[in-house]
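Excluded from the complex is one protein chain; the other protein chains are retained at their positions.
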Amino acid sequence: MKPRWIGGIALCTTLVAGFAAVCLLQVRIDAERQSIQEERDELLFRSPELVRKMSLEYAPLMGDIYWTRAVQYYGEKHADQDENLELLWPLLDITTTLDPHLIPAYRFGSMFLSDAPPRGAGRPDLAALLLERGLQENPDQWRLYEDLGNVYYFDAKDYKNAARAFMEGSKNPASAIWMKSMAAKIAAEGESLETSYFLWQDVYQSTTDPAVRQNAESHLRSLRVDLDLKAINAIAGEYERRTGRRPMQMSDLVQAGLLKEIPKDLESYPYTLDQDGKAALDPGSPLLQEKLNKKR
Amino acid sequence: MSDPAIEIEKLSKEYPSGFLHLKTKKSLEDLTMQVQEGEVFGFLGPNGAGKSTTIKLLMRLIFPTSGTARILGKSIDDVRMHENIGYLPEQPYFYDYLTAAEVLDYFSRFHKLTSNDRRMRVEKMLKKVGLETAKKIQLRKYSKGMLQRVGLAQAILHDPRVVVLDEPMSGLDPLGRREVRDIILELKREGRTVLFSTHILSDAEMLCDRVGVIVGGRLRGVGTPGEILGMKAEGMEILFELRCDNNASPLVGRATRTGERYRLQIPENELYATLEELKAAGARILSVTQIKPTLEDFFMNLVEADRAHASAVDVSAT
Partner (left out) sequence: MKNVYTVATNTFREAVRDRVLYNLVFFALLMMAAAILVGQISIGIDQSVIVSLGLTAISVIGLFIAIFIGVSLVSKEMDKRTLYALLAKPVERWEFLLGKFGGLVMTLAINTGAMALGLYAAMWTVKHPLQRHDVYILVAVYLILLKLAILVAVALAFSCFTTPFLAILFSAGIYVAGVYAQNLRTMHAVDIAPATFRFLKAVSYALPNFENFNVMGAVSHGGVVPGALVLHATLYALAYCAIALSTAAMVFSKRNLK
């Protein structure tokens, strides 16, 4: 007669061996699936209306599901540094058709749609379309006007419509105070670093979503550099006026008393001057790489 | 004297009961008994006494809390022991999408039989239990009695030395019961050991060499039916018909009357004198029977005794 505990031993062995095999095989399978990296057609049905009809009374739930997929889609592509975001718009289109009141879909969706590659899909026209729909369905969401303004200002470079968006948004008594004056400023000046910096800062402060904050932060860093360079160039210009020649290096400006010390960028690398006497980032600064990435 | 066919030693079964499964309920307590080879043993007791529990423990359908049992010398833990055992469950139910022939064939495949053997035995069994004509009909169309017969067939088709039947007569009409009784008697003639449970006294009396009485999870006694129930007759009962009462005898006064029929109880030693007297009075004797204690009475006494004991315990505990 077999002792009682032999069954227990057999079970434990099987479980341990089984799970070990499962883990090892999983690693292999993951590798193999990478190699058949098919462009998984995320969307079986491209027609938002069709999906909405098929969802019966569960449309808002389906909206949530599609929104989750959209976020994951973006996340995966971004992590893989894959610039091809062509399914982002259809996903957002379907999401907002299923649930027209899903505000995050409009807000973040428009941001990632309009941002230039590699950060976004580079389609400010679709982003504007999305936001216009959002405003139609949710007229009291003045933040959407702000987003619309940002889209026109930053990516479409359409200052007339940007000003219009900010103006419309400012009509809502709950809106931020600066929207009206922003409308005026943009109408007058078009693009300016200070304006850009201000708008991104507002985005950064008014959101809790980590992805959006990260995006805003990277824009702000870049703008900070631009603002610093602009300020340094202004000082260099002053130097030229006083001495009649362009400064050769940053220490010249300090010696002339125009700067207390050599200013450093956000990564604590000192700014320098290039051979034309114009302000530039230190070649070793990681911010330089960030700037180059952005221009790609 | 060979080894007993079935040996049970201090077999107990407890179930968790109560709201949070904190209490235990004993459905079988320290059962110790033996069944000899070749005998027909009846397991008697009221419903819920523990008969089915014992049988299920023997068949390894449930597991004992303590105690052991052996069948044909092999522990009940050993699955090979089932080669030599046939089992008919209580209220059997089989796959209703199969026919009788298919069910028997299915069960026969678990035994070490050649395919020829299997076919022959299935045929033989169907004939034996009288299902030959119905063998191609799906079981879902069978009556209860027919299902019982299929159950019996699968229990004995592999020629087992020990046959265990759980309430084999339950739910059968008198004809069906007679058929089952006949089969059990035949099994006995073939030298097999039969253990069956029932709560019907007359079946036990007619078939069993010995009976074991179980009440409230405890074995109350083992012995021949006569020994156990103390077949001391309490008297005789005469059923007679009397047309006119002018020859009324004092006997008639003692009898219970329904219309023209009378029922009279007398001590056994007065039987013939009474019969003469009634004959003289012109009565027509319809029947004469022994008054025996019924199994129900026996059980009731035991249950009452249990209850009294339990309340005595409670009283002493408080």
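Things to note:
A and B are the chain letters, set down in written order, and residue numbers restart from 1 in every chain.
The criterion applied here is as follows: a contact is a pair of C-beta atoms (placed from the backbone, for glycine too) under 8 Å apart; a residue touches a chain by one contact, two chains touch by 3 or more.
Note that the structure is predicted; figures quoted are calculated from it, not measured.
Checked against the full complex, the candidates A:32, A:57 or A:140 give a single residue touching the omitted chain, namely A:32. Annotation: of A:84, A:136 or A:214, A:214 touches the absent chain (contact as defined above). Hidden from this view is one chain, which touches chain B at 56, 59-63, 79-83, 85-89, 91-95, 97-98, 106-107, 109-111, 151, 154-155.
In the full complex, chain A touches the hidden chain at residues 7-8, 10-11, 14-15, 17-19, 21-23, 25-26, 28-30, 32-33, 35-36, 38-41, 44, 72, 75-76, 78-79, 210-211, 214.
By definition in this document, only the chains that are shown with their structure count from here on.
Centre-to-centre, using mean CA coordinates, chain A is 83 Å away from chain B.
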